[in-house]
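Have a look at the structure that comes next, please.
Here the complex is missing a single protein chain, while all its other protein chains stay put.
Chain lettering (A, B and C) follows the sequence in which the chains are written, and residue indices restart at 1 in each chain.
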Amino acid sequence: MAKVPGLIKGLGITFGTMMRTFKNGSNTVQYPHEKETPPIRARGVIALHQDNCTSCMLCSRSCPDWCIYIEAHKELAPPRREGGKPRQVNMLDRFDIDYALCMYCGICVEVCPFDALFWSPEYEYSEPNITDLLHDKTKLSEWMETVPEAPELEVGADKKKK
Amino acid sequence: MTILNDPVSAKLGNRQQLSYIASQAADARLNVELETEGMTLNIGPQHPATHGTLRIIARLDGEQVVWAEPSCGYMHRGYEKLTEVRTFPQVTTLVNRIDWLGSFANEVPFILAAEKLMGVEAPPRAQWIRTILFELSRIANVSLFLGDLGVQLGAITPVFLAFRDREYVLNLIESATGGRFHPNFDRIGGLKDDLPAGWIDETKVVMKKLRNFCDEIETLLFGNEIFQSRTRGIGVIPRDVALQYGLSGANLRASGVDWDLRRDQDIALAYNKVDFKVWTHPDGDSFARCWIRLQETREATLIVDKLLDGIPSGPVMAKVPKIIKVPEGEAWVSTENPLGEMGYYVVSRGDLGPFRVKIRSASFNNISITPWLLRGVYVPDIITILASLYFILGDIDR
Amino acid sequence: MKPKGKGNQLSSPAETSAAPVVDATRDAMVVAIRGTLGAAVVDSMVKPGDDIWVRVSTESWRNSIQKLKDVHGFDYFCFLSAIDWLPSPFGRGEDDPSEPAPERDSTIRPGYTGGDTRMQLLVRIVNSETHLGINVKADVPNDSYTIESISNVFAGANWHEREAHEMFGIGFTGHPDLRNMYLPTDFEGFPMRKDFPLLARMVKPWPGIVDVEPLPGGDATEEESAS
Partner (left out) sequence: MFALLAVEIPYWGQSLLRVLGGLVAVLLPAGTIVYLFLFKMMSFMQSRLGPMEAGPYGSLQLVAEVGKWLQKEDIQPESADKPIFKMAPIVVLMSTFLLVVVVPFGPDAWFTDFETGVFYALAVSSISVLGILMAGWSSANKYSLLGGLRAAGQLIAYELPMVLAVMGVVIQAGTMNLQQIVFAQNASSMFGFDGVGNPYVLTQFVGFVVFMIAIQAELTQAPFDMPIAESELVSGYMTEYSGFRFLIFFIGEFATAGVFAMIASTLFLGGWGIPFAWFGWTSMDDVSNWMNIAGPIIVITKMLVLTFLIMWVRFTYPRFREDQLQRFAWKVLIPVSLANIMATAVLKVAF
């Protein structure tokens, strides 16, 4: 019968896959025991480098989801040079990102003019309670440790960009 | 329906003619008093075969559908309205989520429309990388379709094979763009960043795996006689009906229309730099639609391979102002997305954000044919037809 | 079979800087369309190498589409939608709720090919042989918001008209079934009209309104701490 070959070949595929899984192991990862490393560029969580932040509000204003809340006040700091005038600096009071709203678009990281925001590939910060997804500036600063170096670029890329 | 006069049937092939007669018969049944009391079956909104939350109200006579009507809107997010309160760079994060399986492809036409209004053009390298990522998202999207097709028809293994191999593509997209599902990598005037080192070689390896996956699916599913008997001659769409309903993509090409926006329009992507075959099928039935998608996936891997060999060097970003204001005007750009023709009609008022964006998504048109198509089929065929039309709820409801 | 036009959307950057070239194909098409439709064409516009816009009169809407399909072979229905030309009274929803709403210009300025009404209908149809597309616009009368349906010209327009009906409140005479498609049956208002507020942007104030609190009694010299 002409019917047989297609059906039999299909059985061969499943059997072959089974044998491959026996031999080479599965394609899945036993998650809590072993973990895959996300790529360097992976957008996992946003880290805040507090020293660089000038509270310019750009990130908060360019966020499409309105999920960055910044409060700051001005303060007098000792002058940089001897005998100079005391400088006015912006002191960050509050820097919250609500990850329940965040769409992980990365616009805030991109618009930041002073390199205060970075992407970290870290992804394990799920919470049972939705309000805990609001990360404040201490928590955001903790992510800084996990921020990797930017990857090397592919051949032919314009090297002028950092 | 008045759209079908009898001359239509004369133009059809044999198989199409049979199904056409069947649909006419179903029409006639509607007009006579039904002897038995029918049953209204609600397929969805929570149903495994609806890829989300599409609801199909079907009037059944036994297992035969007398009348069926999809009801959508369970996932309507109002993107057209949302774009009006966003700036141009912010819109891409939204449109990522329209067709969530091939997200990158959603950004491209919008960015191209904005670039058209601004009169800027992305540098060649950016165009090539865009095209490569575009095809990768096509592969990521359609390979899942190929697996899902099996599940819809009762074979459980293909979907796992699809997820297995799709993962490689997603890893590629993630390592290049940082976003696994929602890349948001396109910027007006180019791309956010260049590719990371080693990406090209990795992609070539993955493309081989994907071709292997296509072969596997072809044997496991398309060569299977049960699959063929389930899909051949089911849900036949003749050419002119397909055009009237504005079907696009593989659905249109399966009805014998040789039209692929990648090849047939001048657009700032690198498609005209490579040779590729546009697959068509004369039958217009479910099998043809699925088969075309399989071939297109394979073709896409070949396109990616060819493009990888010739990426020009240079910058990936044209000179654009930091704060983007798009000049006043209207522009329409559409591209051949995984699901079909996806286009944006962007009206700008010289403001930071668009004044009006009409999102022409492929699935909305593709699924609008179902009331016509589902008459007279059996309940299992509803699933086959819906699966073969291939819609994504986010793409219907926007 | 490609449209012959060359314009600012070409892949070779050299040609983008060139002055707009003449698009013979599209110009010829517009002339042909004017010939067929006659007085029904109110205005038309060609962007070389890009697209054609044609505005037809409200009364001839259905007939014009029918003729474009029959005579000029625009047999592929791409989409139908509407545009509300009224500028939004809410802006992008970024106003400070504690302050009086800013004055906004609410004059209606239509886009390409002009227009006299607030609502405009827009349909895009394509010739499946030459792949030449055309955008057809028509005014929707301000008093009735009603226009003739084209769902018996293009079956695919059925759903698009339903969508336009619920989103913009445009009535389509001759449409077989103008039920809501996305919205609940008892939904009030037309969400896509510009004067329909987007609640997501109303329920909370924009975080960007907040600014850095100034130094109490401090001088006004702005100086950044980073250098």
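Everything below uses one rule, namely that contacts are C-beta pairs under 8 Å (C-beta built on N, C-alpha and C of every residue); 3 or more make two chains touch, one makes a residue touch a chain.
These figures come from a predicted structure and were not determined experimentally.
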Message = Using the touch definition given at the top, which of the shown chains does the missing chain touch?
response = A, B
Note = Touching the hidden chain, out of B:R130, B:R180, B:R230 or B:R360, is B:R230
Query = Which residue from B:R77, B:R97, B:R164 or B:K209 sits in contact with the chain not drawn here?
reply = B:R164
Note = Given B:L153, B:V257, B:V316 or B:V347, the correct residue touching the omitted chain is B:L153
Task = Please give every residue of chain A in contact with the chain that is not shown.
result = 7, 10-11, 13-15, 17-18, 20-22, 26-28, 30
Note = Had the left-out chain been drawn, it would touch chain B at residues 39, 41-42, 47-49, 63, 150-157, 160-161, 164, 220-221, 224, 226-227, 229-230, 378-383
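Simple rule for what comes next: only the chains that are shown with their structure count from here on.
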Pairwise touch network: line, ring, star, complete, or other = complete
Query = When A-C is set beside A-B, which has more C-beta pairs in contact?
reply = A-B
Ask   = Cα centroid separation between chain B and chain C, in whole Å?
value = 23
Message = Could you pull out the residues of chain C that touch at least 2 other chains?
response = none
Remark   = Touching at least 2 other chains, the residues of chain A are none
In the complex with chain C, residue positions of chain A that touch it = 52, 54-55, 57, 60-61, 63, 66-77, 80, 87-90, 114
Query = Which of the residues in chain B come into contact with chain C in the complex?
reply = 1-3, 71-73, 76, 78, 80-82, 84-87, 112, 116, 119, 121, 123-124, 127, 240-241, 243-246, 257, 259, 264-270, 272, 329-334, 341, 343, 345, 347, 349, 352-353, 355-356, 358, 360, 364-365, 368-369, 372, 397
Note = Given the complex, residues on chain B that touch chain A span 86-87, 89-90, 92-94, 96, 125, 157, 161, 164, 167, 171, 174-180, 182, 184, 192-200, 216, 219-221, 223-226, 228, 311-316
